[in-house]
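Sharing a structure below in structure tokens format, with a few things to ask.
Of the protein chains in this complex, one is absent; all others appear in place.
Moving on, here comes chain A:
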Amino acid sequence: MVLVLAIGDLHIPHRAPDLPPKFKSMLVPGKIQHIICTGNLCIKEVHDYFKTLCPDLHITRGEYDEDSRYPENKTLTIGQFKLGTIGQFKLGICHGHQVIPWGDLDSLAMVQRQLDVDILVTGHTHQFKAYKHEGGVVINPGSATGAYSSFTYDVNPSFVLMDIDGLRVVVYVYELIDGEVKVDKIDFKKTATAPSAH
């Protein structure tokens, strides 16, 4: 039972002052094992805040991030590899502004195959999406602060929490709609017969 928080596109302080208070009250330290951040935080204070929630933090660089040391993309594996039964989940992170057209499924699938991951977490579009295709799953947690994006002002704050348990993942989507936190969930299983990477 590993809890992974996927969050990003906060654009603090340029486009938003802070996380919505309802989100902040839910995000307490001690519950989450990993944090995946798609990028565009943008400042160090936000980085530090995430560090207090969970020491294991993975960030990729968005185009407005002030810290240039973040990598362009990153992969991490969750779960222990036991022969035969439980496998590992490979997660890939990429901000998404590099992938053109922005938010296009096929191009993102290409990135996913390139990184060879089961779940690709990207951002940039500020819209929550969860796709499934043959190669795996693409998740976009949206913008946690509801900051405006390059093509729309109408953004609902959202983030994603994944509960990874063996080969099953339950994705909890937290959205702030009309001032109320709405939680949905998505269930999926990794197909056990994944071809080994060469």
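By our rule, a contact is a pair of C-beta atoms (placed from the backbone, for glycine too) under 8 Å apart; a residue touches a chain by one contact, two chains touch by 3 or more; residues count from 1.
Throughout what follows, contacts and distances are computed from a predicted model.
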Name under which UniProt lists the unshown chain, selected from "Rab-GAP TBC domain-containing protein", "AP-3 complex subunit mu isoform X2", "AP complex subunit sigma" or "Transmembrane channel-like protein": "Rab-GAP TBC domain-containing protein"
Touching the absent chain when the full complex is considered, from A:Cys54, A:Val137 or A:Leu176: A:Val137
Selected from A:Asp48, A:Asp67, A:Asp104 or A:Asp184 as touching the chain missing from the view: A:Asp184
Contacts of chain A with the absent chain, listed as residue ranges: 1, 3, 25-28, 30-31, 129-134, 137, 161, 163, 165, 168, 170-174, 183-189
